[in-house]
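One structure below.
In this view, the complex is presented without one of its protein chains, the others remaining in place.
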Amino acid sequence: MINGLNIGIVLFLIGLYGIITNKNVIKMVMSLGVMGNSIVLFFISLGYITDGEAPIMTSGVKQIVDPIPQTLMLTMIVINLCLTALALTIIVWLYNEFGTLDMREIG
Amino acid sequence: MTSRIVKTVTKDLLPFILLFGVYIILYGHLSPGGGFQGGVILATAVLLVVVVYGIGRFQKFIPYLTVAETVGVTLFVLIGMIGIAYGKQFLVNFGTIPLMNIIIGLKVFVGLLLMYLFFIGWEVKK
Partner (left out) sequence: MIEHLPIFLLITPLISGLIVTLISISSKTEKIQKIITFISLSLPFLYLTLLFQELSDGVIEYNIGGWTKPYAITLVVDDLAFALLVITSIVTFLSFIYSLKCMRETGGNFCFFYLLMTTGLYGIFLTGDIFNLYVFFELTVISSYILITFGDKRTSLMASFKYLIMGSIASFFFLLAIGLLYIKTGLLNIEYLSMNIHQIDCQTQMVIFSLFLVALGIKAAIIPFHVWLVSAHSTAPSPVSAVLSGITVKTGVYIFIRIFTLGCTLQNLNETLIALGALTALGGVTGALVEWDIKRLLAYHTISQMGFIIVGIGTFSDIGITGGIYHIVNHAVFKGLLFLCAGSIIYRTGTSDIREHGIGRTMPITLITYIIAALAISGITPFNGAVSKSLIEASVYNYPIIRLILVFASIGTVAHFSKIFYYSFIKTQKHRDPLRYQEVPFSMLIPMVILAFLCILLGIIPNIWLDNFILPATSSIIGGYNVIQFKLFDALLILKEMIIVALGIILLKVIIVRSKDIDRLRTFISKFNLNICIFLMAITLVFVLVIFSLSN
């Protein structure tokens, strides 16, 4: 029952709850990070085959884990990095304009 | 961040971290790793020096880094187009995957370094 897929979905919902109920803008960005990493966990456990080994083609390897979700996740981690950097830049700009980090006071 | 122990250890460890990053970039097509991962390790090594020794000496590199970043991406797309000149499709592999790994590694290194330098520079100006 405790495998990567279920924990991934639980973390996703925790991240979503964090975005809904936080007032501080930086905590919302951190919840976005939690959601992104939960998707990484979900995808990597999609490809798991029981008794499979890591997908490195050395000799004597019989059954490998599926390498496609891992490739997709490399791309996704890079895109999330750009998104987080952009969100933090906008937050610094907002702080310079308004002087507060509270979501309800700004907008 | 300016105690003597930290400064000495950083100065002695820096070449090894850089070497490890270059190793991960170059072996990327055979073992885990590749362009993005090695680039992040290289950027972390230089960022350690920036955090410990202060940003003053790095301000003058910023225009050169921007040029390097853009040239890197342009080279990547142009190497992909070499396949078209030979009659096959875009991004065909004829031995260019390690070269593309190196270009991506350099670009990620420069990009992350620039991002961090801009953030720190903002803070100091305010």
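When the chains are written out, they are named A and B in that same order, and each has its own residue count from 1.
Here is the rule we go by: a residue touches a chain if its C-beta (ideal position, glycine included) is under 8 Å from a C-beta of that chain, and two chains touch if they have at least 3 such contacts.
Quick caveat, the model's predicted, so the values are computed rather than measured.
**Q** Looking at the full complex, which residue from B:Leu18, B:Val71 or B:Met115 touches the chain that isn't shown here?
**A** Checking the options B:Leu18, B:Val71 or B:Met115, the one contacting the hidden chain is B:Val71.
**Q** Residue by residue, what part of subunit A touches the chain that was omitted?
**A** Its contact residues with the unshown chain are 12, 16, 19-21, 25, 28, 32, 35-36, 39, 42-43, 46, 68-69, 72, 75-76, 79, 82-83, 86-87, 90-91, 93-94, 97, 103-104, 106-107.
**Q** So that we can see where the missing chain sits, which residues of subunit B does it touch?
**A** Those residues of subunit B that touch the unshown chain are 63, 66-67, 70-71, 73-74, 77, 81, 83-84, 88-93.
Simple rule for what comes next: only the chains that are shown with their structure count from here on.
**Q** Averaging over Cα atoms per chain, report the distance between subunit A and subunit B in Å.
**A** Here the centre of subunit B sits 23 Å away from the centre of subunit A.
**Q** In their complex, what parts of subunit A are in touch with subunit B?
**A** For this pair, the touching residues of subunit A are 54, 56, 74, 77-78, 85, 88-89, 92, 96.
**Q** Would you mind writing out the residues of subunit B in touch with subunit A in their complex?
**A** Listed in rising order, the residues of subunit B that touch subunit A are 30-32, 34, 36, 115, 119, 122, 126.
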